[in-house]
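Note that one protein chain is taken out, while the other chains of the complex remain in position.
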Amino acid sequence: MAENVTPRVRVPSKASAGEEITIKTLISHPMESGQRKDKEGNIIPRSIIHRFVTTFNGETVIDVTMEPAISTNPYFEFVAKVPESGTFEFTWFDDDGSEYTESKDVTVG
Amino acid sequence: GNWSRLAAQQSLTQEGLIGESGSGNVTLIHITDIHAQTQPIWFREPSINLGVGQAEGQPPHLTGKAFRQLYGIDDGSALDYALTYEDFTALAREYGRMGGLDRIATVVKAIRAQSPEAILLDGGDTWQGSLPAHRTQGADMVHLFNALGAEAMTSHWEFTLGIERVTEIIESELQMPFLGANIFDAMWDEPAYEAMTSFERGGTKIAVIGQAFPYLPIANPSWMFPDLSFGVRQERMASVVQEARDGGAEVVVVLSHNGFDVDRKMAADVPGIDVILTGHTHDALPEPVQIGETFLIASGSHGKFVSRVDLDVRDGRMQGLEHRLIPIFSDVIAPDPEMTALVEETRAPFKEELTEEIGKTDSLLYRRGNFNGTWDDLICDALLEQRDAEIALSPGFRWGASLLPGDPITREDIFNATAMSYPAAYRNEMSGEMLKIVLEDVADNLFNPDPYYQQGGDMVRVGGLGYRIDIMQKQGDRISDMVLLASGEAIDPSRNYVIAGWASVNEGTEGPPIWNVVEAHIRDRGTVSVAENTTVALKSEN
Partner (left out) sequence: LGTAALVFGPRIAWATATDDAIAEFTGGADVAEATGLTLTAPEIAENGNTVPIEVDAPGAESIIVLASGNPNPDVGTFAFGPLAASQMASTRIRLAGTQDVVAVAKMADGTFQRASQEVKVTIGGCGG
């Protein structure tokens, strides 16, 4: 199980109605590929985040399927529409069954 | 003899070299790639400087006679000596050393006397390359360029002082903006340094955009500045140019450390740049190169030249440009006493160390050239012997002053060819296969036909090894006929060879600093001689 997994997101806290805003996300995670060997020569088992989803007020912004070729500390940048005030929910799904979440409120006005 | 030297120099005058005031209303002064050379030096320009793709046969990829013919330079003239390589030793004895920061100060002051609002811009590679700069971690050069009145700079080797020192300098020592539109924070992909600075001179708004060396984390140790990302970032440059125009800039100048061919491509692909003050590849060109509506200026290296650029800016745009490449002949241009004193102050703590004579050279020692130079041959000899290796590798740096046959070699001279922050002379084993991969990799970074894949150094220098290179081929197919010189046998891909080298970009590399290795070798020999290098065969015809 990955340790010290910390999600971080950058979202402006205010926007105008319908504005397109840039979102940046980063989660500290080793993204163990399942191809590396330890000092004893044993394969280190694969342990990655395999999916990342962002929604706003329950509607999908982006849904990413990830393979081991995504770098350590997966980073995503994308653009969302903000039709009204509400909440972004970010969810990362780990191979080990863990789900990491983060949310950010945006006020439209 | 002395009479010819005098005759040659008498035709040169300080006023003649500096020239008349230009006709424009904005004056720029450009210095770049001084590599911490505060003293007059010898510096031989390359005999071979190949261009590939669109740059083939174009300036700055011309040397010797071809260069003189293009620019109408007479054989044996002062500009022949300053800009090309043949007869270097004889011409050097006639015309004397070049550079010296106190001479540069005289030129800068003279230009400012003519054009009080002239803007002095530094293209970078300023804080590295000498013993005093190494010992003071760049503090001497920062101090001296502040005093010279530089008003903006960009960077490359600066970052090899390590990010903490760079930050300290920017925050508390440097009195000018440290620009880099293409330097980004690696984590959030956001600009990490100021992209541009604006000047208002004579009622004209001028934007100066900085562009740092794009391949810093590849060409130099990225562990020294781990949170930064560079790259050409052409779209970023385009948006900063637009931002400058939107902000009312009537003329847009890019102070660049891209290297000439990268700038040539950027000029073609990014609209709205009036002038690119080029750097990094150490080219000196007596005339601008025009790409579309953009003018590229190449001001050489090591303090040999200062460029004066006069722009005629009217009705919100640049209407004309005059350029003068001013050669700094140290015996012709009088030193500025204030700067002499400041420079001496920075050198005083190291005076004894600097002046100690280690040996002598029978040969002309120089570095520039795509494949080898005698300074690097000497360094490779030192590595082979002092580190007991079969093959030596020395990086294809373009910095390092020259020495004439008969010159003493002081410790300062050794540092001028080696001073940097990751000097460990390593010794390890490498398979023949890996050696080939290394040579192919470096060759592609030099001779890839797309300039954005080029890093602007020269080929890694080799000792104990011969090879043939065909630069027109693709990566993997350029290098052939690799031979271990000691035995004359072909390099065996599966055998391991003992390799010595220096300037590894890997963290934790161990070994004595290269200057100690070179010093020990010169002491052993007393007088060094370097034979002509015939171990790299060039196949350039297809």
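Going in written order, the chains are labelled A and B, and every chain counts its residues from 1.
Criterion: a contact is a pair of C-beta atoms (placed from the backbone, for glycine too) under 8 Å apart; a residue touches a chain by one contact, two chains touch by 3 or more.
This is a predicted model, so every value here is computed, not measured.
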Contacting the left-out chain in the complete assembly, out of B:Leu28, B:Ala133, B:Val232 or B:Ile471: B:Val232
Listed residues B:Gln114, B:Asn428 or B:Asn496, member touching the removed chain: B:Asn428
Absent chain, residues of chain B that touch it: 33, 125, 156, 189, 213, 215, 217-220, 222, 229-232, 259, 280-282, 393, 395-399, 426, 428, 430, 434, 437-438, 441-442, 444-445, 448, 450, 452-453, 455-460, 475-476, 499, 501, 503-506
Positions on chain A where the hidden chain makes contact: 20-21, 33, 35, 55-56, 59-72, 74-83
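The rule we apply is simple: only the chains that are shown with their structure count from here on.
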Mean-CA-position distance for chain B and chain A (Å): 43
Interface residues, chain A side, partner chain B - complex: 10, 24, 26, 75, 77
Interface residues, chain B side, partner chain A - complex: 187-189
